[in-house]
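Handing you this structure, nothing more for now.
Left out: one protein chain. Kept in place: all the others.
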Amino acid sequence: MIEPSWIAALGAILFGVGLLGTFYHKNAIVVLMCIELMLNAANLNFVAAALHYGDVNGWVFTAIAIAIAAAEVAIGLAILLSLYSTQGTISLDAARELRN
Amino acid sequence: MTSELDGIDVQLLLPELIMTIGLVAIIIFPNLGDARFRIPLTSFRLPVLIGGTRFAATRDPRIPNRIALATLLTSLIASLLALFDPPESGLIGRSLEVDQFSILLSNVFLAVLILCTISAAQRLPADNRAPIPSGEDDAESESAKTTALYDNRRQADFHILLLTLGLGMSLMAKSTHLFMLFVCLELASLSSYVLVGFHKETGAGGEAGMKYFIVGSVASAAGIYGMSLLYLWNGSLAVEDLSESWRSMETLDPLAASGVGLMLVAFGFKVGAAPFHLAIPDAYSGASSMVAGVLATASKAMGFAALIRLLVIIAMPMTGAAFWFVTLAGISVITMTWGNLAALSSENPKRVLAYSSVAHAGYMLAAISAIGSGLAGQTGTELILTAVLFHLCVLVLFKMGPFMVLSSIEREGGSHDFSGLHGLSSRDPLLAASMFVFMLSLAGVPPFSGFLSKLLMINGIVTVSAGTGGASTVLSWATSVEPVFWLAVAVVLNSALSMFYYLRIGMVMFFEPNEGESGSPVNPMVRGIVVTLAILSLAFGIGPSSELLIGFAEDAAVALMY
Amino acid sequence: MALPHMLPENASEQVKRISRNICMGVALALLAISTWAAATSFSDLAWKSLDFGDFELKNSPVSLIPQIGVSWHVGADALSLPMIWLTALVVPLSMLVEWDAKKGHYFHPLLLVMEGAMIGVFVSLDLFVFYVFWEMTLIPMFFLILVWGGEDRRYAAMKFFIYTFTASVLMLIGILVMYFNTGSSLSERTFDMLVMLESGDSMTEGLRHLVWFLLLIGFATKMPSVPVHTWLPDAHVQAPTAGSMILAGVMLKMGAYGFLRVAVTAFPGSTVVFTPLLVALGMASLAYGAWVCMGQSNLKRMVAYSSVSHMGLIFLGIATMQPLGIAGALFMMFAHGIISPLLFAVAGAFKHHYHTLEIGSMRGIAHHSPWLAGHMMLGWMASLGLPLMAGFVAEVAVLIAFWMTFGWWVMVPALTLIITAVYYLTSMQRTIFESNDPHEGQMPDTLHHEPRDITWHENAGMIILGALTILFGILPFFFWDMMSHWSTEVMTDLLTEAMQSEGVRP
Partner (left out) sequence: MGGTGNEYRLLMPLIPALLIVPVLALAGFESVEVAFLIVLAPLVSFPIILISGQLYNGNKTWKHSLKEGGVIALSALLVSLTTASWIVIDYIRGAREITKDASGRTAASWWDWISFDVLLSDYSLSSERVIGVGVWIDSVTLMLLFVATFLCFLICWFSLGYMNTDPINENRNHRFYAEFVLFAMGMFGMVLADNFLWLFIFWEIMGLCSYLLIGFYFWKESAAYAAKKAFLTTRVGDVFLMVGLLILYDIYGSLEFSVIFEDPSIGGTVDSDKLFWALIMLFIGAVGKSAQFPLHVWLPDAMEGPTPVSALIHAATMVNAGLYLVARMVPFVDIGGNGVAGLDDLGLIVAYIGGITAFMAASIAFVQNDIKKVLAYSTMSQLAYIFTGLGVSLWFYNHGKTDAATLVFGGSMFHLFNHAMAKGMLFMASGSVIHEVHHAHDHLHEGDDGHDHHDFDPQDMRNMGGLASKMPVTSAAMLIGSMSIIGIPLIGGFWSKEAIVAKTWKASLDYEPLMMGPAILVLLTAGMTGFYMSRMWLMTFAGEPKHQVIEHVHESTPWIKEPLLILSVISALGGFGLSVLGIVKWLAKPYNYDLGINEQSVIEQVIYELEHAFLPDDPNLRIVGWTTIFLSLVIGPIFAARVHGGGLADGQRANPLISWIATLSGKFGSQDVTEMSQSSLSEALQNRLYFDHYYELALSKTVIPLAALAAWFDKRVVDGIIRRVESNSVLGSVQIRRITTGRASDYILMAAIGALSIFALAWGVSG
């Protein structure tokens, strides 16, 4: 069996990658994917902890977190779609009407 | 998570249940029609009522608004009843607890949502006789007609989102389990993202929604990751367990500390703390004003409730300063200064209010960080929590108020720079006077409630620190006193700084000549509400009514702590 | 004594005149009440025999916000009574002076609100309520300046508000620290002034000094003392006449009043230790203010700086640590409260009738406005400390005490009296004299009609003020005796002990 700490380490790496990706990429879809990575990093941690403590709650958390992520993606895509319909692009930096 | 909903629990969760019912009602009711389902093989058509040609009553686009209002009012009444007559035992399983704290916050949320709904009736009008554009119209009137129709169509959407937001927030306040708390928070957040970007036909709406969503998602992803770290550390996410483990922890576990730190990011975004606040002004100015008002009051209250639970209840060591004390103090000073400075030269009233909201978050963070200094003790903590909760309550009055005023001129396209406010005093003196009262209250001028709440917070900070510092000269005292004391100084200096833009709004209303529009921009209902809010901001500033509210806040603080 | 309770908001009156008359009536009623209160000081000697810390007309505290120990608690003693009377006097007079001005129906109610707040400051014995009233005075004054002010009124109003607000929030911290030290638990703590003033005992010395200092910032800004005075000239120049009169006549006194009532009474030790600072501030205000006055070309600005200069004497008087000096400071507050409204009424009348305030843009107006010239002469002379006018009594008392304590340093305030004379006389020479024509004055370029003398109501207001100035100059003992008594009490009860423990010789 895989050591929970390894899982957690993978989670940490995923989180790091996701966080870096969020501000490195300008494409909104890619950023959304990076956010998913971060959420999944959390999921890995939950799984690891559930393994470690033998606590069933961890699995439940994971399941719910996946659901949350799905909802978030759905809403995110909807928002991006509407943005696309007015701006014609989904580049994060293109929308700069509101500033200062 | 094993308990069942028995009678007592139903009563405890009455507001949320009402909201849920209302939610379903909004979804279903407008869709009622004469649709019939022919039972296969027979000619018997069973009326299924969903779909088909809608009835006259259900066709009315104003229905969702009314249902939402009725739902929220009923919930509020239920919630208020609970406030005055607190239930004996509030525990529902391990994840929810109804106590004075959550009831007070529920009231705040519901009040905000009611105000928002009332405002929405004007900002997002539903016209059951909206004309259909014909080819003869010119471009302008055609687009107006289109918008009107459009607004009719999305009445239900808007109010559904409002109710989900309310449900999420209300449940969040009751959560005693971190994961539950987070789920509710997400429910509220996701609704609020959509609400911000609700006016998707305008570029600004979409843009604001996108920014708020992206930054918010990153923050909550960090938060959920932080939470997972806490879970890794402790194996349980119940607040009680976490708190106990934390207290028994001998040295600070990095896992725990970073878990709390990352959750701080998520909640920091909710309350608008620097440096996570950058999307806030954009979101406020892109969203319609009443939504911005909700973000600035209810959403912020939600963030603070979570923050308090996390920091004060969980991450507080038995003795000494909490590890987050310096961090939070630094954040608070940066936040308030940033907010006030940025508001100083802004030309957009919504952005000014957004920055002012950021600044207020800074004040409250300063108060909370005073608890983190570890000097507060029971009394000090109670005092500060009372102050923060009181501030969150009265914020509804004088923060939602101006947003309602802005919302009323927004329809005319006037909330994006100060010129929209020009001559408001001649158009509607009562409205302008109320707005001025709100500004003074925000600035913390006696005798308005903003002063009392700010005073309570500063008092809390001073109380924590005034006993320290022991030397005999001013200079050595100043070097030996706890740095917390300087937070109080920072708060008052910032209040002084903020005076400038608050007064500016007042002046713009009173002394710039009116251009264009004439006549009051609001309907009597909204005006009545706004004036009531202004009167209440005075009433809660001094006298017996403030006594009552402080009493509630105090009870809430006590309930939260023990 | 619930004077502020008696203030109805007459703003709802739609007819300007009705509003004005009602306000005047209320103001006069207040004047009558406070005069009656003051008159008891002449008839029976209760005011003089009050011990320190005792108050007449005191009510039993009514709890307002019990959670933090706020209560409605008012009273008056020899320190506040003259101020209350002054407030009740200056407000109706300022209404009288602006009787005919087209001001709209909010104007007089605002003055009345102002009066209520100021009286509230003077009577409240609860520091929370005191602070609330203190800040409440800002709002009507802000509007007075903003709505009825001069050209640059926005800047002035903002500056006035923000400047004094900043200072008073710093003061608020001081008050809160004092509050914290009134008890060890929340339920014991109170804002009741009588209890709070004892709170200094439980503080460390450094904290006492710090709190004293914070209070000083708040009060000195209001007074105002150099170097935090610059809001005053701007506010005065832009404010309408009535606003200036109240501002100079009463609002500035709130600073000195608060300093004596709170800072000195609660922290006698710090006051004694920091007398050099007080002297420095007082000297700076006095001398520097006078020099700045001389460099001004705007009549109202000059008068405003002269207020700065005169309020410097109050600090000097307190710093002498002599009953005589403190009584002199108190009398200065009172005297300046009568004289400066006169000065501003004159300056306002100038603006009203000649449409300019530039010194030298008109000459010889004594030809056209003999009454105005006469009042100007009277006011200016009173302000420069001519004997038999109220200001002189205070000046001489402070200086006598000052010599006793500081010796030859007295030359600074004394020589400043010359400077004061220089700027007043020069401004008079260049406005009411020197037309070079036995029958005509030189009019400012902006004036396109034949100027008239002041109207009857302006005249009446100024005559009353002038007469009082002289009355209190010749017969100062009406208020002097109770002030002197109070000063003696404050010395024996507080300051002497503090001086002994700090090792300061009288």
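As written, the chains take the letters A, B and C, and residue 1 is the first residue of each chain.
We take it that a contact is a pair of C-beta atoms (placed from the backbone, for glycine too) under 8 Å apart; a residue touches a chain by one contact, two chains touch by 3 or more.
Values in this document were obtained by computation on a predicted structure and should not be read as measured data.
Engineer: Among the chains included here, which ones are touched by the excluded chain in the whole complex?
Structural biologist: Across all of the complex, the chain we cannot see touches A, B, C.
Engineer: For a quick check of understanding: of C:195, C:432 or C:462, which residue touches the chain that isn't displayed?
Structural biologist: Hidden-chain contact among the options goes to C:432.
Engineer: If the hidden chain were put back, which of B:345, B:378 or B:523 would touch it?
Structural biologist: Answering carefully, the residue with contact to the hidden chain is B:345.
Engineer: Touching the left-out chain: which of B:133, B:235, B:261 or B:543?
Structural biologist: With B:133, B:235, B:261 or B:543 as choices, the missing chain is touched by B:261.
Engineer: With the full complex in mind, choose from C:148, C:179, C:219 or C:288 the residue touching the hidden chain.
Structural biologist: For the chain that is not drawn, the touching residue is C:288.
Engineer: Taking the full complex into account, what residues of chain B touch the chain not shown?
Structural biologist: 210-211, 214-215, 218-219, 222, 251-254, 256-258, 260-262, 264-265, 268-269, 274-276, 278-279, 281-282, 323-324, 327, 338, 341-346, 497, 500
Engineer: Tell me which stretches of chain C touch the chain missing from the display.
Structural biologist: That gives, for chain C, the contact residues 159, 163, 226-227, 229-230, 288, 291-292, 294-296, 305, 321-324, 327, 364, 366-367, 370-371, 374, 377, 381, 386-388, 392-393, 396-397, 399-400, 402-404, 410-411, 414-415, 417-418, 421-423, 425-426, 429, 432-438, 441, 476-477, 480-481, 484, 487-488, 491-492, 496, 499-500, 505-506.
Engineer: Considering the whole complex rather than only what is displayed, give the residues of chain A touching the chain that is not shown.
Structural biologist: Residues touching the hidden chain, for chain A, are 19-20, 22-23, 25-26, 28, 31, 92-93, 95-100.
Convention: only the chains that are shown with their structure count from here on.
Engineer: Based only on mean CA positions, could you tell me how far chain A sits from chain B in angstrom?
Structural biologist: Their C-alpha centroids are separated by 25 Å.
Engineer: Under the touch definition given earlier, write down the residues of chain B that touch chain C in their complex.
Structural biologist: 379, 382-383, 386, 440, 444-447, 451-452, 455-456, 458-459, 462-463, 466-467, 469-474, 476-478, 480-481, 488-489, 492-493, 495-496, 499-500, 503-504, 507, 510-511, 542-544, 546-547, 550-551, 554
Engineer: Which stretch or stretches of chain C touch chain B in the complex?
Structural biologist: Counting only chain C, the residues touching chain B are 64-68, 131-136, 138-139, 142, 146-147, 154, 157-158, 161-162, 165-166, 169-170, 172-173, 176-177, 179-181, 185-186, 204-207, 209-210, 213.
Engineer: Considering only the defined contacts, which chain A positions touch chain B in the complex?
Structural biologist: 8, 11, 15, 18-19, 22, 28, 31-32, 35, 38-39, 41-46, 48-49, 52-53, 55, 57-58, 61, 64-65, 68, 71-72, 75-76, 78-80, 82-83, 85-87, 92, 95-100
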